[in-house]
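Shown here: the complex without one of its protein chains, the others still in place.
In order of appearance the chains are A, B and C, and numbering begins at 1 in each one.
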Amino acid sequence: MSTLIAHSSILIIAVTLATAFLTPLVGIASKRARNTLIVLALAFVAFLVVALARDVMLNQIHVYTLGAAAPDLTIPGGAIVPVRIILEVDGLSAFMGIVIAIVSLVAVIYSMSALKTETGQNGFYTLLLLMAAGMFGMVFTGDLFNLFVFLEITSISGAALIAFRTKFADSQEGGFKYIVVSAVASLMILFAIGLLYSQYNLLNIGALAATMEYTMLDRIALVILMSAFVMKLGGVPLHMWLSDTYSVAPASIPALLIVASQASLYALLRTSFTLYGVTLDQSVAGWIIIIVGLLSMFVGVTMAILQTDITRLIAYNCVCESGFMLVGLGVGLAVLADPGALDAFGTMAMNGAVFHMINHALFEGLLFLVAGAIFYRIGTRDLNQMCGLGHTMKLTSVLFLLGALASAGIPPFNGFASKILIYESVYQFNPILTMIGILVSILTLAVFMKVFFSAFTGASLPRYRDVREVPRPMVAAMIVLAAGIIFFGLFPGLVLDWIVQPATDALVNQGAYIDAIMGAVP
Amino acid sequence: MSKIVRTVANQLILFVVIFGLYVIIQGHVTPGGGFQGGAIIASGAVLLIVASGSQEIKTWLRERRLSVVESSGALLFILLAFAGIGTVFFFNFLVGSRLFGGIPSVGPNPGDVWTGGVIPLMNLGVGLKVMAGLSAVVLALALFSGGEELEE
Amino acid sequence: MIHSLPGNFPFVAAVVLLGIGLYILIFRRNLIKIVMGIAILGSSINLFLITLGYRIDGDAPIYTEVPSELMVLPVVQALTLTNIVIGVATSALILSLVIRIYRHTGTLDSVKSRRMKG
Partner (left out) sequence: MSLLIEAGYEFWNPIIWLIAFAVLMALVFLFRKRGQAKYKKDTDQTRIFLCGEEVPEAEQRYVRGGNVYWGFFETLKEYYNGVVRPHTGVVNDYVIWFVAVTAISAIVLFIVELAR
């Protein structure tokens, strides 16, 4: 078991990748075998993630050097800087790993029946697993260049998945926009990595952070990295691709795309907290993030309320929810250098934001799956054509309501637990932020009441008389997420202590991250 | 294309493949490697497509076969990486054993191909994947521009 | 590092290429030209990285032909190679999507072919 945990960080990535390449071979022989293989592999990966997270949170940061004589041999004899590809898993990485594992498993189970009739399923699952592997790699790597590579893996497979249904013109357009935006963002990230490499001849995040001097070139690199990651995570005003892509992707893919956005948010945090950390002028960078977050909240929710396409509406709501995270983390960044303020409210704001990340993945994932279920049965995403679906899809409507209430921050669901942490802590930083946050939450409720009113309530139309509940695997996938929402809402203290607090500690504690790589060597 | 072009292309493809394999196998001692060699072989596929037309090539260069080769290449790479997991993932477990010519000296050395341990084999895996993948891409684009869809 | 002005020409060229790439991405509405813009952006960054790796009197790390034990560490070359590979994958994917968009909408103009807005 201890050997398994010692190797788990690479096994998580490698098993996912190997399954991705086995999928076409097995799929030619038998569909059933392929589906079983994928589910088993992802369940094994989820188990590894949980074991790894438990180990990281109980003991110490987990370092894995690929190809070395020992996993923790980051600086071999004769060298003074880390060489080879190094994976580094701290509390935040493990937390993100848990989010990715849950959502990809749910998405696969949902797709198994939602896409049963589509062609090209071998390719679909290969891409899905590649995307999961890319996201695992993004959050586990300790190396800036690997971050870029895994980001590209995630975005290329994501674009192919968005454009998977080739018969629709708009899904082709969505895939095109996603790949163009991703390509520009990641090329600029590579440019910034080049700027950093030109000064320090290093690519490892921990080693770079140890030698960071915050010169002029570092500032330019910081700005480019920050705006590129904000572009990838969809913060206003760089969010416009998000509604175009999430709304056209097949059934379960938006849930994965949300997690991909969160992985970009993770990269933003890694950059600003760990890579730059204490050298950075925190209040300016923090305020830039806060302003982006505020804009995301406000523009996201006001655009969402206008939409008549159900997935597009939820996509705009995603923009709004990521605004909450950005505000919480921005407040944390702004007071990073001030231990008093950090203790008083900074840590709590970051706790709330990190907690909101997993909650966001759960409830927005559920909402997208419900929207996918509606599309599966009636073949349209247009709210104008929906009415009275609650008569025949009772369970789906209840699940939708659950996700909607969680998103609007209604107790006792998980959205409330994280939002109250953000409200209360941000209030001590600047009361106006909290007021805007509460206003946005109220508008979010209005947004979802619009959907609930026009899709599920009302007279049962003759043309939708024959609509039935979706097949069981889809319902099961939705219920897993719903159970998560209720559990996280009823026991927020447990979740905070187990997985959120270690993640926040990892963010604040830059020295531990550096020490895990550099060891005793200065 | 004319008969001359087709005949020349058919003869030339052998040399293209041999050169590609050379670049793949020598990848760890000279500039080159799996991607470059695979791309060279895939350029041979481009040559065939240009010479004989995508319709004719399609009859034997099938998407499904390419996909099998591609997946096997990637699997070969990952399995070799897994094989080192007794020490560390990606550990070069073959290098240094007597069968593989011992550990080469640091600095200038004759550059014997077999001293690389698993690296030439991994290059081969990458080469297979890139060859199949790029050929599939080129073939797909050629068929697309002719107004066709790929077979499932 | 190179400090003389002629030595900085590759960096200038990289920045100029970056500007050209961004200019194409912003002002050219043809989808094929957008693909070209991304390729040029990628090339500019490749050039930038390769230039970073240049060392005066450095030896290429080809073990069979190197005169001494001092060789250049080929990290940026590896990065460039990876970026080229990724660029190939990206271009192939975008081009296939462009073909599909053209088939669905009958135009290559990014404004005319758009279906989603607002």
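Heads up, the rule we're going with is that a contact is a pair of C-beta atoms (placed from the backbone, for glycine too) under 8 Å apart; a residue touches a chain by one contact, two chains touch by 3 or more.
Given the structure is predicted, the values throughout are model-derived calculations rather than measurements.
The hidden chain, counted over the whole complex, makes contact with A, C. Touch with the chain that is not drawn comes from one residue among A:Val26, A:Ala41, A:Met57 or A:Ala185, which is A:Ala185.
Per the touch definition above, the residue from A:Leu257, A:Ala417 or A:Ala477 contacting the chain not shown is A:Ala417.
The chain omitted from view is touched by exactly one of A:Leu22, A:Leu433, A:Leu496 or A:Met518, namely A:Leu496. Touching the chain that is not shown, out of A:Leu233, A:Cys387, A:Leu405 or A:Val470: A:Cys387 (per the contact rule at the top). Although one chain is not drawn, its touching partners on chain A can still be listed: residues 176-177, 180-181, 184-185, 188, 219-220, 222-224, 226-228, 230-231, 237-238, 240-241, 243-244, 281, 284-285, 288, 299, 302-303, 305-306, 308, 345, 348, 382-384, 386-388, 411-412, 416-417, 420-421, 423-425, 427-428, 446, 450-451, 453-455, 458-462, 489-494, 496-497.
Contact between chain C and the absent chain runs through residues 22, 25-29, 34, 110-111, 114-118.
Everything below uses one rule, namely that only the chains that are shown with their structure count from here on.
Interchain contacts join each chain to each other chain, per the touch definition above.
Looking at A-B and A-C, the interface holding more C-beta pairs in contact is that of A-C.
Centroid to centroid, with C-alpha atoms defining each point, chain B and chain C lie 23 Å apart. Chain centres here are Cα averages; for chain A and chain C they lie 28 Å apart. Taken together, the chain B residues at the contact with chain C in this complex read 29-31, 35, 104, 106-111, 134, 137, 140-141, 144-145. Interface of chain C with chain A (complex): residues 18, 25, 31, 34, 38, 41-42, 45, 48-49, 52, 75-76, 79, 82-83, 86, 89-90, 93-94, 97-98, 100-101, 104-105, 113-116, 118. Touching chain B in their complex are the following residues of chain C: 60, 62-64, 66-69, 81, 85, 88, 92, 95-96, 99.
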